[in-house]
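Note that one protein chain is taken out, while the other chains of the complex remain in position.
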Amino acid sequence: MMTASMTRDEFNRIFDAVCTWGRWDDGRGSVNHAGPGQIVAAAEMVVTGRTVSLAHDLDTVAGPDNPNPTIHHMTQLSDVGVSEPRANMDFIGTAYHGKSVTHLDAFCHCNLEGSIYEGVSSSAAVSSAGGSSGSVLDLAAGIFSRGVLLDVPRHRGVEWLEPGTAVGPDELQEIALEQGSEVSVGDLILVRTGQRARRTALGAWDPSNFSAGLHPTAMVWMAERRIAVLGSDGDSDARPSPVEGIKSPIHALALVAMGVPLLDNMNLEDLASMCGELGRWEFLCTVAPLRIPGGTGSPVNPVALF
Amino acid sequence: MMTASMTRDEFNRIFDAVCTWGRWDDGRGSVNHAGPGQIVAAAEMVVTGRTVSLAHDLDTVAGPDNPNPTIHHMTQLSDVGVSEPRANMDFIGTAYHGKSVTHLDAFCHCNLEGSIYEGVSSSAAVSSAGGSSGSVLDLAAGIFSRGVLLDVPRHRGVEWLEPGTAVGPDELQEIALEQGSEVSVGDLILVRTGQRARRTALGAWDPSNFSAGLHPTAMVWMAERRIAVLGSDGDSDARPSPVEGIKSPIHALALVAMGVPLLDNMNLEDLASMCGELGRWEFLCTVAPLRIPGGTGSPVNPVALF
Amino acid sequence: MMTASMTRDEFNRIFDAVCTWGRWDDGRGSVNHAGPGQIVAAAEMVVTGRTVSLAHDLDTVAGPDNPNPTIHHMTQLSDVGVSEPRANMDFIGTAYHGKSVTHLDAFCHCNLEGSIYEGVSSSAAVSSAGGSSGSVLDLAAGIFSRGVLLDVPRHRGVEWLEPGTAVGPDELQEIALEQGSEVSVGDLILVRTGQRARRTALGAWDPSNFSAGLHPTAMVWMAERRIAVLGSDGDSDARPSPVEGIKSPIHALALVAMGVPLLDNMNLEDLASMCGELGRWEFLCTVAPLRIPGGTGSPVNPVALF
Partner (left out) sequence: MMTASMTRDEFNRIFDAVCTWGRWDDGRGSVNHAGPGQIVAAAEMVVTGRTVSLAHDLDTVAGPDNPNPTIHHMTQLSDVGVSEPRANMDFIGTAYHGKSVTHLDAFCHCNLEGSIYEGVSSSAAVSSAGGSSGSVLDLAAGIFSRGVLLDVPRHRGVEWLEPGTAVGPDELQEIALEQGSEVSVGDLILVRTGQRARRTALGAWDPSNFSAGLHPTAMVWMAERRIAVLGSDGDSDARPSPVEGIKSPIHALALVAMGVPLLDNMNLEDLASMCGELGRWEFLCTVAPLRIPGGTGSPVNPVALF
């Protein structure tokens, strides 16, 4: 387990090292790494036609990791109306950020010292009317590329990583080698910590203060490989944070410095089983956020195709 | 223009002819036609790596076709909190059925004379707590198959079909031939009526009573080809309805009889342009509904990959 | 402490004894007891001009007694717009029934064996579109009458009643005598159990299964005095229920049999202090539910005027 503390200066040096500000002008940041060539190559990986959802069911029950539960109301049942056919209809509402809903973080979700990705002022980019810059609409055409599952508990031979664990780049590299996965340009890297397996076994807790994730140095490894998206069954951040004064260093590095959207609270259990069964940890990964004008992200149902 | 009226008896005969009740037992109905083989074949169509969103932006402004607008609220801005990085967060809520939101209809959305797909009682399947049968969760692993755009206005050389128009099977067949598209097993058929082009040009109206769509006889053509999903820029139904006493015959035939999910209120304008540009009307179509327990459908952002 | 069990037959006899079906035809049930004369008399009790809110703050934090927390979102801040003056605006949403929000129960909230007040079928009265009969709109003109606080913990010399306690009519009568309050026609009876004092001291629990309240025999006493409304700092029901097979006998007797609206989850702490300070336990009580068409009740802020 690697939770070595890091000073703010060391963090800042990493921030500068991985920063991609000014490289693209279409608002999609590192998703540009997942370009047409990557999409075609990823589609070629679909050889079995099997698909796996990487999302959890939206959860309407409050709990330690779900203080603002999704609301789901039937708005019409077949007890009203006279014309045939009759309709059953519902309303879904979600404050999807947090530790429960599988969701994508757009760049304007996160700012460091007042700046979102590209150095734009957060208060200029996001008002009470929503995000005018860095919003999820920039990703409206979806994200399609090769997904690579890095299954840390499998590598360690454990069921899950204990909260507090921060996984570093050497271990990620070992896992990739072990799996035969060469992480490369435009990949969607999904890091499994086993958080949900732990939740199933031991019950829910609040991952806001106690979670397994990545060590900030892992982001240098990610940046070198020019990944497009980072996802996890947690929110990619280890807590307590390894960095002094920065509660969510991975969020800051991915969203603010690199322009790498995050996928939080993914369901990687079924995926891990499928990967183990097929003996391959790469697949076509599809992510299509809702077109929420001004949205700081979106609830999503990413799907892996093998 | 074909809006020939049809008796209830004639409709019932079509219902029986296209009915697939009892054919599958996994709750996915005709989506089973889009099996592994179809998925692999569709993925092979991705040769340019270009992607097109088939959804509209969620619309928070009320209008004739949007009486229950989506609500989007910022729940947190960077004006609160002290720890770095800071977060901007939002809430999205939508009564997504209706004529505005791009959404998928699950089978339990619709019942005819009290029965949803498979002949299950609607009141048994769907209570105020949501759908226990026929819900969108049955489609949680997503729908991936070949999409085929049938562009009716392009075929007719018009900008859009006037509301009230009901497109029949002969014309669909002509369009398919003209485009070089052989509609076949497991296809997602997307029928463009130009409704949104009309809305842009002339302003919004209420399509509940006045819309272009399909004639019920078109569903026989669809059933013969064993399509998996039917989508449209409207809701696939022509209104006033060609069928006596049945306000939404296509909904009844697709959802209740055939087990074909519907994609309503799609954005087919960009897709039509892309198809015209590339000279091909087939593509990999991806649909990943949110995992809404008990949901009668889901807002979606379907994406076409070429 | 009185938690003697009661058979369903005994309960049914009480139900019949207190039933007021057919007595009024304006949908206001026993609120008719709080007629013009009672209103004038109650207003005459306002001699100090002091007011006390009987509501709690709406609670946006989930907890054992608040699984569906109120949602409160700022919809506009002064960071948008250009015209002066600028506006800050918000959205409030609440599933107000339950054990947290101070609210009024309209008659259609509750049914026994399928019947709401007046013997109307619940499924006929309330559909997915709301209540067409027995809704809170029948009480749109508000409820104004003499309020009487019956402070049970004060009488017993304890801080609160333990959950499970069911207070019977003899004790209510003793309390009324002790306080010098003659409960009479049209009164709003507020029974303090000290539930919120206990919550403050010991933390929240789920009162759905464990609560202090009234014994069903207390409702005979209430009916004999022809009260208009019953309120409590809990929801008036003691749980585990004293009645076999009836989880919320007081709800059934008050709402279904008597047509007595309930006020649940009231804040009676400040009121108890004020009553003690002034040495009087009667006051003008005001209740003005929101005009929610089809509502099964309403969040309210009842106020006592002394």
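For reference, chains read A, B and C in written order, and residue numbers begin at 1 within each chain.
Everything that follows uses one rule, which is that a contact is a pair of C-beta atoms (placed from the backbone, for glycine too) under 8 Å apart; a residue touches a chain by one contact, two chains touch by 3 or more.
Just so it is clear, the structure is predicted and the values come from calculations on it, not from any experiment.
Of the candidate positions C:Ala95, C:Val220 or C:Leu278, contact with the hidden chain is made by C:Ala95. Across C:Met6, C:Leu58 or C:Ala212, the residue that sits in touch with the chain not pictured is C:Leu58. Seen across the whole complex, the unshown chain contacts subunit A at 71, 73-75, 77, 79, 91, 128.
Those residues of subunit C that touch the chain absent from the view are 35-40, 43-44, 46-53, 55-58, 60, 68, 71-72, 74-75, 77-79, 83-97, 102, 108-114, 122-123, 126-131, 137, 140-142, 144, 245-248, 251-252, 255-256, 284, 286, 288-303, 305. Counting the whole complex, the residues of subunit B in touch with the unshown chain are 61-63, 66-69, 71, 74-77, 79-80, 93, 95, 123, 127-129.
FYI, only the chains that are shown with their structure count from here on.
The distance from the centre of subunit A to the centre of subunit C, with each centre set as the mean of the Cα atoms, comes to 46 Å.
A separation of 28 Å divides the Cα centre of subunit A from that of subunit B. In subunit B, the residues that reach two or more other chains under the touch definition are 71, 74-75, 77, 79, 91, 128.
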